[in-house]
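One chain of protein is taken out of this complex; the other chains stay put.
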Amino acid sequence: MSASLSDSRVGVWLIGARGSVATTVIAGCAAVTAGLHAPTGMVTETDLFADCGLPALSSLVFGGHDTVGCPLPKRAETLVAGGVLPHGLPSAIAAELEAADEEIRPGGPVPGDTRDQADLVDAFATDIRDFVRRRGLTRAVVVNVASTEPAAVGTDQPPSSLYAAAALRAGCPYVNFTPSTGLHHPALVALAESSGLPYAGRDGKTGQTLLRSVLGPMFAQRALAVRAWSGTNLLGGGDGAALADPAAAAAKSAGKERVLADTLGAAPEGETHIDDVPSLGDWKTAWDHIAFDGFLGTRMILQTTWQGCDSALAAPLVLDLARLATRAHEAGLTGPLSELGFYFKDPMGEGPSALGEQYAALAGLAGHLRGLAGEGR
Amino acid sequence: MSASLSDSRVGVWLIGARGSVATTVIAGCAAVTAGLHAPTGMVTETDLFADCGLPALSSLVFGGHDTVGCPLPKRAETLVAGGVLPHGLPSAIAAELEAADEEIRPGGPVPGDTRDQADLVDAFATDIRDFVRRRGLTRAVVVNVASTEPAAVGTDQPPSSLYAAAALRAGCPYVNFTPSTGLHHPALVALAESSGLPYAGRDGKTGQTLLRSVLGPMFAQRALAVRAWSGTNLLGGGDGAALADPAAAAAKSAGKERVLADTLGAAPEGETHIDDVPSLGDWKTAWDHIAFDGFLGTRMILQTTWQGCDSALAAPLVLDLARLATRAHEAGLTGPLSELGFYFKDPMGEGPSALGEQYAALAGLAGHLRGLAGEGR
Amino acid sequence: MSASLSDSRVGVWLIGARGSVATTVIAGCAAVTAGLHAPTGMVTETDLFADCGLPALSSLVFGGHDTVGCPLPKRAETLVAGGVLPHGLPSAIAAELEAADEEIRPGGPVPGDTRDQADLVDAFATDIRDFVRRRGLTRAVVVNVASTEPAAVGTDQPPSSLYAAAALRAGCPYVNFTPSTGLHHPALVALAESSGLPYAGRDGKTGQTLLRSVLGPMFAQRALAVRAWSGTNLLGGGDGAALADPAAAAAKSAGKERVLADTLGAAPEGETHIDDVPSLGDWKTAWDHIAFDGFLGTRMILQTTWQGCDSALAAPLVLDLARLATRAHEAGLTGPLSELGFYFKDPMGEGPSALGEQYAALAGLAGHLRGLAGEGR
Partner (left out) sequence: MSASLSDSRVGVWLIGARGSVATTVIAGCAAVTAGLHAPTGMVTETDLFADCGLPALSSLVFGGHDTVGCPLPKRAETLVAGGVLPHGLPSAIAAELEAADEEIRPGGPVPGDTRDQADLVDAFATDIRDFVRRRGLTRAVVVNVASTEPAAVGTDQPPSSLYAAAALRAGCPYVNFTPSTGLHHPALVALAESSGLPYAGRDGKTGQTLLRSVLGPMFAQRALAVRAWSGTNLLGGGDGAALADPAAAAAKSAGKERVLADTLGAAPEGETHIDDVPSLGDWKTAWDHIAFDGFLGTRMILQTTWQGCDSALAAPLVLDLARLATRAHEAGLTGPLSELGFYFKDPMGEGPSALGEQYAALAGLAGHLRGLAGEGR
């Protein structure tokens, strides 16, 4: 482990810090640190990242922005009731939840806000800098885990872009775990490139698209001809409601279909639906139906059904990304971290779409970091 | 393309030459050669194998052994009725079917056979050598596509091993596309190694195990903890009946479960059933149910249903393997062709279990062959 | 069997007479009559309808309207290629296909049509009357099996209503097997009621809704609380394209969801999608995901996947309905035939929504007809 990081503390500033994903990230980091649970789902805790100088989980300090005020301990109890967090966990890690709760600042814009966009970026960046200074952090990463926002209309920057701009302003690496715009706004692209900061995104690959990124290559490698790939996602919770808005769903569906076009060589027939089903709570179900032709045109079918808990799928990836982005920053890497395509539906930078190749790229990054760590960097 | 092969003709000697797979192989090769169908499912027809000196499909000459006598044209019509072959194909390629039919010799042992095992190996090897000489072939490969045989009892060699021994005797590369014993018999292992011939097997990976070889690695790469992997296969046709015998099914199930232990690091809970369902004909359905734990132990489920036509899945792989094995022979490769693990449930030789890595190994073989072809070899 | 009908011939006038359903109806009736196939899927050929005086299949004479001109024998060959009709059937029943083909008249309105709505109704009714007279039929039923039309806009009658009006004008019972408007147009309701004719509809219950009509009652009878019922239909063929139009899909989805509200007591959460997937051809797949609460609120899930051939599911029901409607006409029944709710997503008249109760109602009709037949009526 890198000596420099072993003594230091690293900030994780979460946009949407009171949401289900953020609460699971904070609670889960505390639970794993305390030895209450194994780090299931965290690739950075596997041998792949041994001796790579990643910040220890115990060194992570959480804060963030949110527009709602529900305290984290209460949010955690809600997640227990929904089967996302294990019973008893919130009380076992109450101190960590309260510590994070104190570091959450009001987000924006809120209805009736009189601040303009520049004001908001200033305010957000100040919040982040204050966090770093007050907690004596070596550095901090900004991670967007807020609900998906509607597609931007006009030239105004949507909230996700304001937060992203604030991250750049505060000199922080940035990770967009959602399909929201973030750094993809025209006003930010050049700014990001010239910032000298590393960044990654977008839209965490947690279920249907994860499957597609291994099944698409399977069909391609076997020279089977996929004719139609249809899918339906049933989502409860806040994400279901946000994505019931067709404009918000459009970005997400586009990411889901892109992996097919990339891995199959051409986009097959078929639609991908995202349904809001509130009674599913934090659980999601994705059904895929793949019609393909085999030898001599014989029609065959593969169907998959994935039933997962959205926050439990996302949280370990967010922890991975926070550790990787801060380590990349420490290591002097800049620009889009294309080696992190493993984590995203719509990866920034150039890189493969097949999960196996993305894993190999991630392993390459691990090797690079390990080499630097061996040199004391 | 290698000049030597472009002018030459290469034999494909099929054990079980009147079965569904063999009939689809022969009919499909003719159909693709005639331009009636695209070579869907044949990896050797993709860019990966461009300029590798593989024998052209049009250069393949078919023959083989079988213990039943139904003529190939009639078998082909049965496959049309079962939806395996397209309507009209048997008449369009009648000449090729009849040519192959004339090259099929009686297999054995048959009930009441007075020949002992050595006699049978002699007879089979003579049949193969005669085929090569009579048809003026540069070389021939022996491919076992017969129905799965019951597990061997005692020290006697099962029929699949007699045919494999005959292949060695006749100086032919050998491919075992079934879970039957073949070269895995103790009496043959050393013989095969010292033969100077290339060989490959066993048990073609056409459905459930193909899926498992991409899904297992997905769970492993994402550090998700698979708790139970259960599966049921519904098979009609001859294979369903053969595998309804628990002894025959044991070898196949073992192969199916091995890929899980290899890719997940440990064998999960769960059984794999193989049911004989005659009314499914040549179609098979495989259901898999995978229970895994995510972050903080949250239980999640993936289910897959694969509906495929067994012969249509197998045939292009058999054609691939016949081309690769004869090209390997020409190129002087010997021993187990571990680079062909991509095609098998239970690959011979050392090699990875994840499909992506197996594909990379196959690509490595392609590169090697391309290099040789460039040198005129 | 009723003597009067045994000697008589009965007309079946199909709207959409060159479509997949109509072609399957005509070909299938001929195939069953000729003893080439069992009457699978025809409830009127079960013991339930023994001695009810239904017209024999051999007495049915087919004709109809269509706006396209592809000859029936050619349509039948297309259906063979798509796996809907068995190979060889079109030639075996070529005479029957040609006879029906000669009785198909141009439908309308066609682009550039100068006839107004009254003209079209006149023309259609004349076509039907001519058919009855020319072929010496005792009576004829008009059955709408055309592609689903877009929802009506304005007060104009859509084509399906013009054909329905023509049926009334010609004194024929009418069956609407599609979700199109037909007799449900405000201009026709009173006319139908005063016509003295029997009629039935609408929207044949062939797949997902059939399942829902047995699963909904199961949940209700077991007092299980369905929270969300979500579904996706993948349709190829003409129906998929027609229903890709949201306006056309709306009527169909409404019927699918109505059975849930009726059998469960309240409409659950969840959407029902209808996707156009041309490469599925005449095949359709319906996935349903049902989230329900059991004792003490425990969440449970049922999923169903139905893979069927649309025309093969519809055709025997159309034959049933044609026989039942003409027999009802003969027996003097008038108005909506509510006992035929068994066949429809959105039944006319009052009646139960659970399939079991609908079957009991159908059995009641059979008993009534049997009584009349016993009296020589």
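Observations
Order as written gives the chain letters A, B and C; numbering starts at 1 within each chain.
Assume a contact is a pair of C-beta atoms (placed from the backbone, for glycine too) under 8 Å apart; a residue touches a chain by one contact, two chains touch by 3 or more.
Bear in mind the structure is a predicted one, so any value in this text is a computation, not a measurement.
Residue-wise, the contact with the chain that is not shown comes from C:308, picked out of C:308, C:335 or C:371.
Touching the chain that is not shown, out of B:98, B:113, B:156 or B:271: B:271 (per the contact rule at the top).
When the whole complex is considered, the residue among B:285, B:311, B:326 or B:353 that touches the unshown chain is B:285. For subunit C, the residues touching the chain absent from view are 24, 27-28, 31, 37-43, 45-46, 83-86, 89, 210-211, 214-215, 217-218, 221-225, 293-298, 300-309, 312-313, 315-316, 342, 354-357, 359. Contact residues of subunit A toward the unshown chain are 80-81, 83, 87, 305.
In the full complex, subunit B touches the hidden chain at residues 227-228, 230, 232, 234, 269-271, 273, 275, 277-280, 285, 287, 289, 291, 301, 303, 305, 307.
The definition used in the following text is that only the chains that are shown with their structure count from here on.
Because subunit A and subunit C share one sequence, their contact can be compared position by position; here over half of the interface residue numbers appear on both sides. If you average the Cα atoms of subunit A and of subunit C, the two centres end up 50 Å apart. Averaging C-alpha coordinates per chain places the centre of subunit A 42 Å away from that of subunit B. Of all residues in subunit B, those touching 2 or more other chains are 83, 305, listed in ascending order.
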